[in-house]
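Worksheet for the structure shown next.
Excluded from the complex is one protein chain; the other protein chains are retained at their positions.
All chains are identified by letter, namely A, B and C, in their written order; residue positions are counted from 1 within each chain.
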Amino acid sequence: MKLRATIWGENVHETTNQNVSDIYPEGMHSQIAKMVGAEGDIETRTATLQQKEHGLTDEVLKNTDVLLWWGHAAHGDVKDEIVERVMRRVWQGMGLIVLHSGHFSKIFKRLMGTPCALKWREAGERERIWVVNPSHPIAKGLPQYFELENEEMYGEPFSVPEPMETVFISWYQGGEVFRSGLTYKRGAGKIFYFQPGHETYPTYYDENIGIVLRNSVRWAFNENATFADPGDAPNVPTGEAPEKIEERGLKLHKDGEAGLR
Amino acid sequence: MKLRATIWGENVHETTNQNVSDIYPEGMHSQIAKMVGAEGDIETRTATLQQKEHGLTDEVLKNTDVLLWWGHAAHGDVKDEIVERVMRRVWQGMGLIVLHSGHFSKIFKRLMGTPCALKWREAGERERIWVVNPSHPIAKGLPQYFELENEEMYGEPFSVPEPMETVFISWYQGGEVFRSGLTYKRGAGKIFYFQPGHETYPTYYDENIGIVLRNSVRWAFNENATFADPGDAPNVPTGEAPEKIEERGLKLHKDGEAGLR
Amino acid sequence: MKLRATIWGENVHETTNQNVSDIYPEGMHSQIAKMVGAEGDIETRTATLQQKEHGLTDEVLKNTDVLLWWGHAAHGDVKDEIVERVMRRVWQGMGLIVLHSGHFSKIFKRLMGTPCALKWREAGERERIWVVNPSHPIAKGLPQYFELENEEMYGEPFSVPEPMETVFISWYQGGEVFRSGLTYKRGAGKIFYFQPGHETYPTYYDENIGIVLRNSVRWAFNENATFADPGDAPNVPTGEAPEKIEERGLKLHKDGEAGLR
Partner (left out) sequence: MKLRATIWGENVHETTNQNVSDIYPEGMHSQIAKMVGAEGDIETRTATLQQKEHGLTDEVLKNTDVLLWWGHAAHGDVKDEIVERVMRRVWQGMGLIVLHSGHFSKIFKRLMGTPCALKWREAGERERIWVVNPSHPIAKGLPQYFELENEEMYGEPFSVPEPMETVFISWYQGGEVFRSGLTYKRGAGKIFYFQPGHETYPTYYDENIGIVLRNSVRWAFNENATFADPGDAPNVPTGEAPEKIEERGLKLHKDGEAGLR
């Protein structure tokens, strides 16, 4: 069975900025999808901001094992209702790969519970991505480091929670460092943040970037995605307690009543 | 210098339910404040849902080192704008102690990024709180376990992120277990979730509960609460890079321009 | 390709205690191996304390993806040299499943760097194992909890490092709790500690225990087990630095010289 990845692209700069459309004439999402699908084990589809429900209908999400997210100019245009929907699917076990400027997307900030801020500089400088966790599945097949001759600098402090694991740390020519590959878990959903991918550089044509994208989709797939309703808070009536007990003391609720929220 | 704690109480069941008002005639927040302030090193004030801005004005929050939060029946009535305000203060370094049914408060769910759901049963059963991290500052002065003869059962799975440290785990007479003391960090803010505190039982008169409340306020105080604006994402112009570099490649932004969000 | 698991059994009480040999006439290791191999995707072999090199030759370890460890009476008889060898293999990416009284094995204590102590009671009481992380691969196929009618009580505090993830927490009839399923990573090796398995009870015939054993072997397998020599600390000569630099200042070492250890 193939993994099913959906690549969500904001698709704004590709249509409004000549530099960007020269590099990604079919949109960044299309090129990312090409990279993700290149080895045949991952089935890809794309969705964009401009589509109905931003292309992320219940049906699409239900059939998505891992969602990749690239946005930058229009984070504010993503409807809160869709953000909630994506968040619930992550809690149920859909993987989420957040790319580059997606650090400021509504969905990433909601899942992290922090500002997700950072320093930045657009100078086309060299970025060297170091593998700090060489045995992590996301690093499989990579050399000890790889370089992108032109990337946007993202600098620490990156105001995210302490990650489950740090996979990559980047060195920048201009003197900064950045934790460029971080893993998290929220509910049943595995999350990976990956720094590279500024729209004015051909990052998503780089071979090592392709390796990371594919590895991260495979890693983020959770075959034990079991939560029916992640927000459900079931009452256990006294008569169904695992150990026999008698009710005592004062009460607010009747047996089996829904809890307050 | 004294620590400054603000105890926020929803103050609904205390005025609408006889059982609750019999136990907490001046409101739960007042009794919690009494416990927190009992050793003289913590200055307390209270705030409630019914007050203007829920009692959590900019001025109050600016003068709060640690906020304690008890809510249950009216999570939905807390204004989103106040939740955002509290969240930003946490990011700047205000401590937050979330009590009992506060697991479903907007502020806790926003900071965790997860459903924060659990099982529950209101049977007045015995809860035994085990110290699993005896050298943690929050456990200082506690015996290896303590009991509450009547508490509401909260059962696993508790859908929160993996904590920084697990301090307490509870045993329930009816057969369940619960991670009843968990620590987190979000931005500069330290967060502690503590399970006991159902409104129909006299939990906040218990001596060991008082120890935990005071210890947790002391622990959550961050004297290095430095973030001026936690959401700020400063551009570093090429000329101010720590290492001398030349700009190259294509660009979206002009130097010093505010970034997209 | 099948996963290759080696089950290491101390094999002492099985030959010296009638109660134990009645339950496990072929040794606990044989019964554990039967459970691990029951679904056909994992190839098993066994090794015991009494064999040459405790059955853990370089050859055996080289052909082991995941090692399961059961010991109790004779931790001190395991040769330090073999412990070192197993530890290096874990660092290179071999998975390790530590069972029950293995919490006090040399290998587990060495990998944790803590005392790994706990409370205990042998009263044949009921243990209820709660799944606190239902989407974890090790919990796949399990109900929300399962019971062992007779088990040894292990009680908190369990002096281990904060785990990567807590998968199970146990409730005991006598009133204690225990973090009974914990994950760790050391080098490239994934480690799972699992509490049940006292030798005077038929725990390793239980169906749910079998599910956990198989799931944990599958989880602990690291297909990206890449470390050639995990203790290698390579010098990077100045001329081979990723960025061109000139040597300056005082030195201890000549270029390419081995470092001090």
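Quick note on the criterion: a residue touches a chain if its C-beta (ideal position, glycine included) is under 8 Å from a C-beta of that chain, and two chains touch if they have at least 3 such contacts.
In this text the structure is predicted, and so the values were computed from the model without any measurement.
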item: Absent-chain contact - pick from C:H29, C:H54, C:H72 or C:R128; value: C:H72
item: Selected from A:M28, A:I169, A:V217 or A:A241 as touching the chain missing from the view; value: A:I169
item: Residues of chain C (touch criterion as defined above) contacting the omitted chain; value: 13, 17, 19-20, 72-73, 75-76, 87, 91, 101, 104, 110-115, 117-125, 150, 153, 155, 159, 161-162, 164, 173-176, 184-187, 198-201, 227, 230-238, 241-243, 245-253, 259-261
item: Hidden partner chain, residues of chain A it touches; value: 128, 130-134, 144, 155-158, 162, 164-166, 169-172, 175-177, 179
item: Residues of chain B in contact with the chain not shown; value: 93, 128, 134-137, 139-140, 145, 147, 164-165, 171, 185, 187-188, 222-227, 242
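Simple rule for what comes next: only the chains that are shown with their structure count from here on.
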item: Chain B-chain C separation of Cα centroids, rounded to whole Å; value: 36
item: Inter-centroid spacing, chain C versus chain A (mean Cα positions, whole Å); value: 31
item: Residues of chain B touching at least two other chains; value: 155, 162, 164, 175-176
